[in-house]
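The complex is shown incomplete by one protein chain, all other protein chains being positioned as in the whole.
The block that comes next holds chain A.
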Amino acid sequence: MAPTLTKAAPSVEYAARLEHVSKSFTGPAGQQLVLDDISLDVAPGEFVTLLGASGCGKSTLLNLVAGLDLPTAGSISTDGRPALMFQEHALFPWLTAGKNIELALKLRGVPKPERRDKAEELLELVRLKGAHGKRVHELSGGMRQRVALARALAQESGLLLMDEPFAALDAITRDVLHDELTRIWAETGLSVLFVTHNVREAVRLAQRVVLLSSRPGRVAREWEVEIPQPRRIEDAPVAELSLEITEVLRGEIRRHGQH
């Protein structure tokens, strides 16, 4: 299949750059530091997973990068407005699958005559040819996430943020979607920042795994994943690295039980 999206032009040397980013919220217990001094670069075309246990502020961090919230300190710059995919598909139920994608195109300023064809192309890219007229509730969980992916791709942003997008899916579907995401990432040259608490998923997908500590979230460690794609989640090297990362992750979690 011919790649339908233009490769992200490396106009800057990063797709996202976080410099000393901190975020605190005012809660009932006073000021609470959620993210502490996070510095992170995502290179153009790079696939980075952010890994962490509950309370590491993964979703908060994505919200900041997406521009839905402002950091308390530090700065975030991205190459254009990033696209964001959620754990829930967040497709609009009053529109068909195709019209959801067309809305994203419309909001980006794509002229009307081109939208239909563009939406069909994107549906084909996520292997949902012919689903244009389907209502959201007529699609399975995996199909919905693929439409959501197509809608995110319709924004033609250089950076795709994914907030545990496959966490609510069954294992079989998730495996398939890992393959699809890897394929689409390779075809489009997107930069991806993917948040998950699933170590194997992080290793299966990423070029680089960033482990966050919890409460407050800090960058604990990073791993370059040099296992060649296509990988499978059952592959021995994936399992091996996952084991190593899990040990470090458990160490991080253990610290919280000690006082």
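As a convention for this text, a residue touches a chain if its C-beta (ideal position, glycine included) is under 8 Å from a C-beta of that chain, and two chains touch if they have at least 3 such contacts; residues count from 1.
Just so it is clear, contacts and distances are computed from a predicted model.
Asks: One chain of this complex is missing from the view, so tell me which of "NitT/TauT family transport system permease protein", "Cytochrome bc1 complex Rieske iron-sulfur subunit", "Succinate dehydrogenase hydrophobic membrane anchor subunit" or "Hydantoin utilization protein A" is its UniProt name.
Replies: The UniProt record for the chain left out of view names it "NitT/TauT family transport system permease protein".
Asks: One chain is left out of this view; which of A:33, A:53, A:176 or A:220 touches it in the full complex?
Replies: Of all options in A:33, A:53, A:176 or A:220, contact with the hidden chain holds for A:176.
Asks: Name every residue on chain A in touch with the hidden partner chain.
Replies: 66-68, 81-84, 86, 88, 90, 92-95, 103-104, 107-108, 127-128, 135-143, 151, 155, 172-173, 176, 179-180, 182-183, 230-232, 234-237
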